[in-house]
Each structure stands twice: as structure tokens, then as C-alpha cells.
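For this view, one protein chain was removed and the others were kept in their places.
Naming follows writing order (A and B), and every chain is counted from residue 1.
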Amino acid sequence: MSQVVAYFPLILKGMLLTVEVALLSLLIAVLLGLIGAVARLSKSRIARGIAGTYTTIIRGIPDLVLMTLIFFGGQILVNDIGEKMGLDYIDVDPFIAGVLTIGFIFGAYFAESFRGGILAVARGEIEAGHAFGMTPLQVFSRITLPAMVRHALPGIGNNWLVMVKTTALVSVIGLQDMVYNAGLAGGSTRKPFTFYCVVAFLFLVITGFSDVGMRWLDKRYSVGVRKA
Amino acid sequence: MDIQVIIDNLPLYLQGLRTTIVLVISSLLVGLCLAIPIALLAASKNKWASALPKAYIYFFRGTPLLVQMFMIYHGMGQFEAVRASFLWVIFQEAWACALVAFALNTAGYTGEILRGTIEQTPYGEVEAAKSCGMSNAQIYRRIILPSTFRRALPAYGNEVIFMLHGSSLAGLITIVDLFGAAKIVNARNFVPFESFIAAGLFYLAITFMIVWGFKKAEHHWHAYLRPRES
Partner (left out) sequence: MAPAQLTPYGNGNTIKQMRTPRVLLITVVICIAFLAQAFAGDWKKIKVATEGAYPPWNYYDKSGKLVGFDIELAKNLCGRMNIECEIVTQKWRGIIKGLNQGQYDAIMAAMSITEPRKKLVTFSRSYADTPNIFVVRKDNPLASFRSPLEHLTLDDISPAEQAALDALINALKGKVIGVQVATINQKFADAYLGEHAEIRIYDFQHTVDLELYQGRLDALVGGMAYWVPIIKSEQGKEYTIIGPQMTGGPFGSGIGVAVRKKNQDLADMFSTAIDAALRDGTIKKLAIEWFTFDTSAPQ
């Protein structure tokens, strides 16, 4: 028991990193998701083709394979480019690689949620915006986007929960998140089960807090919607 | 790109492909067998009966598969009692740990899918069965379960793909599955692009086959939902 307590600060430090990775990936995923959703709904065939390929790759290849590919492959790519530009050896930071990969993967899932949300926005609201003399960008940012959030929220919440769990994979590329630190602590105390249990519990804690947050968001974005 | 490395290591990849497929299919089968009782209990109106399966589902869906797998692979050896008993014969083997972890995990997800579908069974179907004089067990066996399986098909298709992708974690515990093969090729030849892209293409191909298979199955099992062809 005292061993678990001794390593608890290390695990908590890892938990902080887990949350950091998840939040930063969320930011990237939402941005990519919005671009992806607009591309999939656009009239341009090229944009739709690119967005479609993106979704297919993400849905077809395991996260773990993508992550190792981006981390180890990215290392070589960055240094090949760097060498040609006469730069010194560049270390691909596992933090950046991890955040980019998870953001990139979940961008595709968010695009799907956003697309559904945009399609669910009442046509009349958008027409009203146009009739008001708003530019297409204004219509998107002032009407479609806020109205879409309510419809997309269940999907967003679900994606977020999956994403939090996916952050566990960054331990594979050596990022010291709570799973990696549980491995270290479990190795030196020879009590891996105990530490992985603690980490599993902490994941449930993050999920629990997310649930509360999601309910709050749902209430906020459903203002003015009557529910039976 | 150095394709020669991949060609030279093709037997290793094919061995990995076989392991991946065997691992995924056996995990899915065991998982499905576990999922049916879990779903039936979780869907029960008796709070005491549904509490445990609901907690099971909550745990396995709420924590990363990676952590679950490590809990079994690295964790079981923590207990002297396990290492001293016959259990260690099983848990010493990485593939057995992976199989147990994957099966328990997919049982949680599949259980939740089935629970949702059972609860949404149109009541008319049950009512009709009752009026025919079927017993409770008969209603479950003849009406609720077949109808549930049919309606759960699309969601289960997604779960199969998730399981395929999740199975790549096996490569992290010394199993030579597709990802494990790619890792070995990279470790011996320093070709991250070639090795992991090759594995990615294999996964992509299997995913396509699963999607195609489920489309066929839906076409068959959902035939009664299609407008009649004239």
C-alpha cells in the first residue's frame, strides 16, 4: 500500500499529461472536423474526394499503426527535409506526434458528427440568414454553427470519451502519460496489476467528469428547445 | 520507399495476418457468447439482476483496451498464487492474455449494443407472441433474440471493425500479429514508413472485407424491410 502511495504523484503527473494530450487533440480534431464536414458537404468534387479518402484511411487503419507511423516515420521525414535545408538534427517530440495523430484520427470522426449536425439544422433558419443579407461566412458562423452544435453534441460527447481512452496509446511512443508511468511504477514495485487498476479507475474519473460537463453543455445549447 | 524489404518479409506479414485473423475471430466468438447473458441481465427490469452486468459494461467501455490488456498480461503475474497455479500455464502465454482481454472487452461493447436493441424491441412483437401462448423462454428464444440480432447487425459491424483495429495492441505484448510483424521488420531494418504502411494496407483490406460482408448480411437479414421488388 505504501508503495502505491509513494508512486501516486508520478501517476497523477501522468494523468495531467493525459488530460493535456486529450484537450489539445480535441482542439485539432474540432478544427479538422469542421473543415472535413464543410468539405464533405461542398459542391467541389475534389474537396469531397479528399474528405472521403481521409475518412476511409482513418476508419480502415488502426490508431496504433497510424501513431507509430507518424512518430517513427515522421522522425525520418522531418530530418530528411531538415538535412536538405541544412538544419541540425530535429527531434520529433512524442508529445507533438501524439497530439497530432490523435487530433488527425478524431478529426475524421468529428467531421462525421458535424456533417450530421449541419444537415439537421432547419433549412428555414439558414434561408432567413441569407434573406437578412448575411454573407455565406456570416450565415455559417452565426447561424449554422451554433444551431448545429445541439444536434452534433451527442456525437461530440461520444467522440470525446473515445478520444480520452485513445490517449493511452501515446505511452507506446514513450510519452509519460499515466499508462506509461503505471508501467514504470508497476515494474519497479513488481505490482503492475495494482497500478493499472489505479489508472483504469482514473480513466473512469475523467469519463465521469466529462459526463457532467456534457450534460451542462447539452442544457446550454438546448435553450429554447422544448422536450417532452 | 524500399519495397524489397516488405517483399523479403512477406512470410512474416502473412504469419501476422493469420494471427490477427485467428485472434479477432476467436475473441469475437467468445465475446459474443459472454455478451448474450450480460445483455439479457442488463436489460432486465430487476435492479439487482442488472447492476452487475451494467457495472461490467461501464468498466469495459469506460477504460482503454490497452490498460485492460496490460492488467491481464503484466498484471496477472503479480500474484504469486496465479504464478504458482495452473492458471500461469495460460496467462504465461501472451496470446492467451490477448484473447482474454479482447474477449472481455468486446463482450462489454457487444453487451451494450444488444441491451439497447433488446430494450427497443417493438412491443407489438412481444404482445403477439404472448397472445399465441408462448412462455417467457419461448418469447426470448423465438422472438426477442432473433429480432435483436437482426437489428443489432449494423452496430455489431462497427464493433467487429473496432475489434480488428484493437487487436493491433497484441503486437505490444510480443505477439507477432500484423502490427507485431511490422514492428519486427522496423526494428531489424529501420524502415518505419514501409513496415507500418504495409501493415496499414493489410488492415485496410480486412476492414473493406468486413464492411462488404456486413452489407451482404444486412441485405440478407433485412430483406423484409426493403420495399418489395416489382
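In the analysis below, a residue touches a chain if its C-beta (ideal position, glycine included) is under 8 Å from a C-beta of that chain, and two chains touch if they have at least 3 such contacts.
Bear in mind the structure is a predicted one, so any value in this text is a computation, not a measurement.
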Using the touch definition from the top, which of B:A49, B:A155 or B:I184 touches the missing chain?
B:I184
Who touches the missing chain here, A:P9, A:G52, A:P136 or A:G187?
A:G187
Please identify which residue in B:R18, B:R83, B:R141 or B:K216 touches the non-displayed chain.
B:R83
In the full complex, chain A touches the hidden chain through residues 88-89, 91, 172, 174, 183-184, 186-188, 190, 192
Contacts from chain B to the absent chain lie at residues 74, 77, 83, 92, 94, 172, 174, 183-184, 187-188
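The working rule: only the chains that are shown with their structure count from here on.
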State, to the nearest whole Å, the distance from the C-alpha centre of chain A to the C-alpha centre of chain B.
23
Partner chain B, residues of chain A touching it in the complex
56-57, 59-66, 68-69, 72-73, 75-77, 161, 165-166, 168-169, 171-172, 179, 182-183, 186, 190-194, 196-197, 199-200, 203-204, 207
Residues of chain B defined as touching chain A within the complex:
58-59, 62-68, 70-71, 74-79, 161, 164-166, 168-169, 171-172, 179, 182-183, 186, 192-193, 196-197, 199-200, 203-204, 207-208
